[in-house]
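What follows is subunit A.
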Amino acid sequence: MAKRGDIVIDIERCKGCGVCVPFCPTETIALGPEVNSKGYNYLVKVNDTCTGCTNCAVVCPDAVITVYREK
Partner candidate 1 sequence: MAENLIKPENLVYKKTSVMTDKVMHYCPGCGHGTAHRILAEVIDEMGIQNETIGVAPVGCSVLAYNYFDVDMTEAAHGRAPAVATGIRRVFPEKYVFTYQGDGDLAAIGTAETIHACNRGENILIVFINNGIYGMTGGQMAPTTLEGMKSSTSPRGRDIKTMGNPLKITELVAQLPGSYFVTRQSVHTPGSVRKAKRAIKKAMEYQKLNKGTCLVEIVSNCNSGWKMTPVQANKWMEENMFPFFPLGDIKVPQE
Partner candidate 2 sequence: MKELRLMKGNEALAEAAIRAGADAYFGYPITPQSEVIEYLMAENPAERTGMVVLQAESELAAINMVYGAAGCGKKAMTSSSSPGISLKMEGISYIAGAELPCLIVNVVRGGPGLGTIQPSQSDYFQAVKGGGHGDYKLIVLAPATVQETVDYVKLGFDLAFKYRNPVMILSDGIIGQMMEKVELFEQQARSTEEPEWATVGKKPGRDHVIVTSLQLQSEEQEKVNLRLQAKYREIEKNEVRYETIMTEDAEYLFVAFGSAARITRKAMEMARAKGIKVGLLRPQTLFPYPYEAINKLADQVKGILTVEMNAGQMVEDVRLAVNGKVKVEHFGRFGGMIPNPDEILNALEQKIIGG
């Protein structure tokens, strides 16, 4: 079974580009309905299936995602 992970999204720095979304193998993330102070629909976690694979953080152009994974 895959390890469990979690992410922290820096909402204010997220530009809502969505580049990360298709690379999440567990459909943990999506662009949300809310906007940040710049007016971007920032990234949100939509379920708890994160495996800590880091795909989203690695492909993020603005380095807004911090990733944790159980040891």
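Basically, a contact is a pair of C-beta atoms (placed from the backbone, for glycine too) under 8 Å apart; a residue touches a chain by one contact, two chains touch by 3 or more; residues count from 1.
How these were chosen: all candidates are chains of the complex that A comes from, given by their letters.
Small disclaimer: the values here were computed from a predicted structure and weren't measured.
Applying the touch definition to subunit A and the options 1 or 2 in this complex singles out candidate 1. Subunit A meets candidate 1 in the complex at residues 4-6, 8, 12-13, 15-19, 21-23, 40, 48, 52, 54-63, 65-71.
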